[in-house]
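Removed from the display is one protein chain of the complex; every other protein chain stays in position.
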Amino acid sequence: MGNKEQVQLINQNGLRVDGRRLDELRPIKLEVGVLNKADGSAYIEHGRNKILAAVFGPREAHPKHIALADRAVVRCRYHMAPFSTDERKSPAPSRRELELSKVIRESLEPSIMSEYFPRSTIDLFIEVLQADAGTRCAGITAASLALADAGIPLRELVAGCAAGKIDGKVVLDLSDVEDKKGDADLPVAYMPKSNSIGLLQMDGSMTEEELKQALDMAINACRTIYEMQRDALRQKYHIERDESEREEIEEVKA
Amino acid sequence: MADVVGNKVIVMPVKGAYIPRIDDIVLGRVTDIGMSGWQVDIYAPYPAMLPASETPMHGRDSVRRDLRSIYGGGDLMIAQVIEFDRTRDPLLTTKGRGLGKVTSGRVARINNTKIPRIIGKKGSMITMLKKETGTDIIPGQNGVILVTGRNPDQELIAVEAIYMIEREAHTTGLTERVKAMILERMKGITVGQ
Partner (left out) sequence: MSATHQPSPVAKLEQKTVRDLILKGKRIDDRGLLDYRPLTIMLGTVEKANGSAQVYLGKTRILAGVKIQTGTPFEDTPNEGILTVNAEFVPLAYPTFEAGPPGEDSIELARVVDRGIRESKAIDLGKMCIEPGKKVFVIFVDVYVLDHDGNLIDAAGMAALGALISAKMHAFEVKGGEIKYKDTKIPLPMQNYPVPITSVKLDGSVVIDPCLEEEQVMSCRLTVTTDKSGNICAMQKGGLGVFTPEEIKQIVSSSVNKSRELREKILSKVN
């Protein structure tokens, strides 16, 4: 949370600067399988965030000594393009990007059945092309789809969304100005089927009550985003079949 | 595709990495030559090893042969997986009919999960491809396919047909459409038999 000059983030009608209600998500667009050379990929637009995620693997571990005997090593790089933010960002990885690479990996790794590929690596790349707050959550949403697109066995998809507090009120999915001028930010990554939280961070100031409210709000939004992820996968792998071809395909697989 | 099975959610790969199985026929490329064998890239998460003892040349004569004279770096081969488990890298052999160095032809690389579609029900698809293009086609279980014909144009048509099958694997009436595409393209070339 940075500079806090007095700016009204919620107007008298209870609407936010971009016209949203307190509990409204920004528009989200998802696309799976957008890159040619990566084993799996996905693209997300979440509000004005534009993020590309790609997966290579499972592939041979290089150097060999990083390999684990009983499971795949998952590697993750979160990076922001220099032109992605208001002020040009130096291409060299910042401490923030290093921290985010870690927490993002720790949110996706629990969903990957890495025991299936011992002694190999699964490499995840998240490139933020345009940033408008909530990039780590949107990045996780896209990366999870990229993992599915690569055919890597997953326990389930992971959806990400942040909640926060602006002008003293708990709100969902902060935009950039709300993050900069607001009171608190709470990014969350969630897996609905197993009711598990893989990423949880917070900065700002909130009472225990506000925190619990914000957490519930973010989790609900993650459920919605999860359904969008499943739709995006279904669209990509939509299968047209009539009964005769179906038999042929089934037999061929045997 | 993600699906709920009981209380587990499983994502079934509509495409996925090639995990070797014993007895698989694969096409691979030599990436390194060691003391007693070759390291072979079989386009899997694990590099494969072809020991010199698993080549037909080995032990033929008492003179120690330079491994390089059998396979050099970058050489392509058809091999069979003889060993593989979670604790070590796959082991190959080229002792066997039809196995060994590839010296001619074209290679198509598709996702290994589509190989059954290339073969087709009771081999129907691959038989059609071979007949209509006049080429010999060897599909590796690892998604690498070797096409050999007398005529490079025929080989090219066969390769195009293979990529078409990969793209449209999930659709109906594919065999007929591929056959039609091949016949159309074959009109333009002189066929060598």
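All chains are identified by letter, namely A and B, in their written order; residue positions are counted from 1 within each chain.
The criterion applied here is as follows: a contact is a pair of C-beta atoms (placed from the backbone, for glycine too) under 8 Å apart; a residue touches a chain by one contact, two chains touch by 3 or more.
Owing to the predicted nature of the structure, the values given are computational and were not obtained by experimental measurement.
Interchain touches from the omitted chain, evaluated on the whole complex, reach A. Among A:R77, A:K169 or A:R230, the one in contact with the hidden chain is A:R77. Of the candidate positions A:K29, A:R88 or A:K102, contact with the hidden chain is made by A:K102. Remark: the residues of chain A touching the chain excluded from display are 1-3, 66, 68, 71-77, 95-96, 98-99, 101-106, 109-110, 114, 121, 123, 184, 186, 191, 194-208, 211-212, 215-216, 219.
Throughout what follows, only the chains that are shown with their structure count from here on.
With centres set at the average Cα position, the gap from chain A to chain B is 36 Å. Within the complex formed with chain B, the residues of chain A that make contact are 39, 57-60, 69-70, 72, 117-120, 148, 150-157, 193, 230, 233-234, 237, 239-242, 244-245, 248-249, 251-253.
Across the complex, chain A is touched by residues 1-2, 4, 7-11, 13-17, 19, 45-47, 86-87, 113, 116-117, 119-121, 170-174 of chain B.
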